[in-house]
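Note that one protein chain of the assembly has been removed; the remaining protein chains are unaltered in position.
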Amino acid sequence: MAKVHLWASLRRFADGQEVVEVDAATVGQMMDALERAHPGLGPAIKAGLSVAVDGEVIANNRAAPVGPQSEVYLLQRLKGG
Amino acid sequence: MSKIHVSTIVNGDPVEFLANPRETLLDALRNQLDLTGTKEGCGTGDCGACSVVVDGTLVCSCLMLAAEANGKKVETIEGMAGEELHPLQRKFIEHAALQCGYCTPGILVAAKALLERNPDPTDTEVRYWLAGNLCRCTGYDKIIRAVQDAAAEMRGAA
Amino acid sequence: MRYHTPTSFADAAVIAAAATGTLRFLAGGTDVLVQMRAGVVQPDDLIDLKHIPGVDEIEQTPDGGWKIGIAVPGIVLGAHDALVRDWPGVVEGMNLVGSTQVQGRATLAGNLCNGSPAADSVPGLIAAGATVTVTGPNGSREVPVEQVPAGPGRTNLAKGEVVSRITLPPRGKNGGDCYLRFIPRTEMDIAVVGCAVSLRLDGDRIVEARVALGAVAPTVILSDAAAKAIIGTTLDDAALAALTKAAQAEAKPISDKRGTKEFRIEVAGVLARRAAKIAYDRAKGLTK
Partner (left out) sequence: MARDDVKTGYKLIGTRPNRPDGLDKVTGRARYGADFSLPGMLHAAVVRSPHAHARIVKIDASKALALDGVKAVVTRADLPTGLTGEDLNLQDNTLAGERALYDGHAVAAVAATSALLAQDAARLIEVTYEVLPHVTDVDAAMAPGAPVIREGVADFSVPEGMHGNVARYMEFGHGDVEAGFAAADIVREHTYKTEATHQGYIEPHACVGQMGEDGRGEMWVCTQGHWYIRRMSAAVLGIDAANLRVTPSEIGGGFGGKTTIFMEPLSLALSRKAGGRPVKLVMSRSEVLRATGPTASASMDVKLGMKSDGTITAGQVYFRMQGGAFPGMSPIGEALPCAFACYDIPALKHEAVEVIANRPKAAAYRAPGSPMAAFAVESLVDEMCRELKLDPIAVRLKNGATNGSKSSYGPVYNVIGLKETLEAAKDHLNYTVPLGPNQGRGVASGFWFNHGGETSVTLAVGEDGTATVMIGTPDIGGSRASIGLMVAETLGIPYENVRVNVVETGALGVNEPTHGSRATFASGKAAVEAARHAMTEMCRRAAADWGIDPEAVEWKDGAAHPAGPNAGKFPPMTIGEIGSKMGSTGGPISGHHEVTAEGVGASFGTHVVDVEVDPETGRTTILRYLVVQDAGTAIHPAYVEGQYQGGAAQGIGWALNEEYVYGADGRLQNPIFLDYRVPVASDLPMIDTVIIEVPNPGHPYGVRGVGETGITPPLPAVASAIAGATGARIRSLPCSPPKVLAAIMAARA
């Protein structure tokens, strides 16, 4: 199970958990599983999220692999000037 | 509102057009004469993108009525290069002294006017002469270097 | 908008007197065109004064003073060596207006008649004791420069009147003047505070002085108190302190986007002190 770290202000949508464990092989599956487990996270996910999987930033790729031992951090979708 | 007949020499060519009395020289150059190399950045004389030379004097064409150009000689960026680029133009390319390039025509026209008065300016003199030409991309560093390099080349050639 | 190109001030005055809508005179145009572009002013009549003979000339009077045409741009003033030698403060004030490009157009008369309390050329003219010739439908009169501005954007000229010439008095011996302004950048700003000092020496002692402060009141202040603070002195530290205090007491600024009231008062004193020192050194012939 991949460990998904939620930033603090997201935790209230996941019963206060800092880390949610999900079964997923890709970033897309991970997002879908998160939303199924905690529908309150839906608006945040729909607003657009980036992730860091095992330290590497995945800006926007649902197909990027997630391993069973992966540490995943959710990040705001980033852009720039 | 009757229009005013304006007869001028632009970059050596005689041109005539009818100006709205409120029309600026900048708008006439761009819209009537299709000389769009002269740019508007502010319309208030604060950015220098519209710099042209009228009867030998560097001015902002946004601060002059088209009607006032009657009987005068106007030089714009389009008249700067002959068969070859002016040394300033060449040095601006070589020194990467432009990024977006929008301020570049005005700066080139202004720098040329400077070097005609003062062929060997200090960096400070270049900076103060060009203080009315805003550039937001370069931080001016490469512009000053390009002007000085062109000045040195022109002095050597003279 | 009607665009007029009279060839005499008498004609200009007649056109101006007959105008019923919004009227503007065009000398350098660096203020009028900005106002037109912004839609702040939409003149019905615009009188271009540059077709009047002599408006682009600088002429020395028999007594050693100077007559300056109303369409002489800053860049021409700055290149006039004899004028700069006599009145460096007047010329440096004008040359601080806007950019090189603006200098190619902007004029003393326009800067004065625009009515801005922050106009850079006006304190120098006032300190110098300059006058302007005002021509109206009924003839001309001579007016001290300090009596022209009435408040921000306004002058004391009557309908149909136009400034037709600027006259600087003879500089005479042992005189010097200077104009300094404070701006946040090095160029391209409107003065937050301005100060001009003109003085004359007898030996090391100041025998005449005029001090004008800009941008610290609705119109430029000609300060007797500040002048008195240095007249009779050698501009020693005590005199400079008195001048600082007098200038600060005279300043009645407002806080606005360009600076706070407190800042303007403080800096009015600083500039008065600095300008007086430069004018003094010029009067002594130590500097240009």
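A, B and C label the chains in the order they appear, each numbered from 1.
By definition in this document, a contact is a pair of C-beta atoms (placed from the backbone, for glycine too) under 8 Å apart; a residue touches a chain by one contact, two chains touch by 3 or more.
These numbers come from a predicted model, not from an experiment.
**Student:** List the neighbours, among the chains on screen, of the chain that has been left out.
**Tutor:** Taken over the complete structure, the missing chain's partners among displayed chains are A, B, C.
**Student:** Considering the whole complex, which of B:Ala67, B:Leu98 or B:Ala151 touches the chain not shown?
**Tutor:** Answering carefully, the residue with contact to the hidden chain is B:Leu98.
**Student:** For review purposes, identify every residue of chain B that touches the missing chain, sorted by number.
**Tutor:** Where chain B meets the chain not shown: residues 20, 22-23, 27, 30-31, 35-44, 46-47, 49, 76-78, 80-81, 85, 89-90, 92-96, 98-105, 108, 123-124, 126-128, 130-144.
**Student:** So that we can see where the missing chain sits, which residues of chain C does it touch?
**Tutor:** Considering the whole complex, chain C reaches the absent chain at 37-39, 182, 184-190, 192, 256-260, 262-263, 266-267, 270.
**Student:** Even though one chain is hidden, which residues of chain A still touch it in the full complex?
**Tutor:** Touch set of chain A with respect to the missing chain: 5, 7-10, 12-13, 40, 43-44, 47, 52, 54-61, 64, 73-81.
Simple rule for what comes next: only the chains that are shown with their structure count from here on.
**Student:** If every chain is a node and every touching pair an edge, decide which shape results: line, ring, star, complete or other.
**Tutor:** Basically it's none of the tidy shapes, so other.
**Student:** Using CA atom averages as chain centres, what separation in Å is found between chain B and chain C?
**Tutor:** 29
**Student:** Multi-chain contacts only, two chains or more: what residues does chain C have there?
**Tutor:** none
**Student:** Touching chain B in the complex: which residues of chain C?
**Tutor:** 1-3, 26, 28-30, 33-34, 36-38, 46, 48, 50, 73, 75, 98-102, 104-105, 186-188
**Student:** Chain C touches which residues of chain B in the complex?
**Tutor:** Residues 1, 4, 21-22, 24, 43-46, 48, 51, 54, 57-60, 62-65, 67-68, 110, 113-114, 128-133 of chain B touch chain C in their complex.
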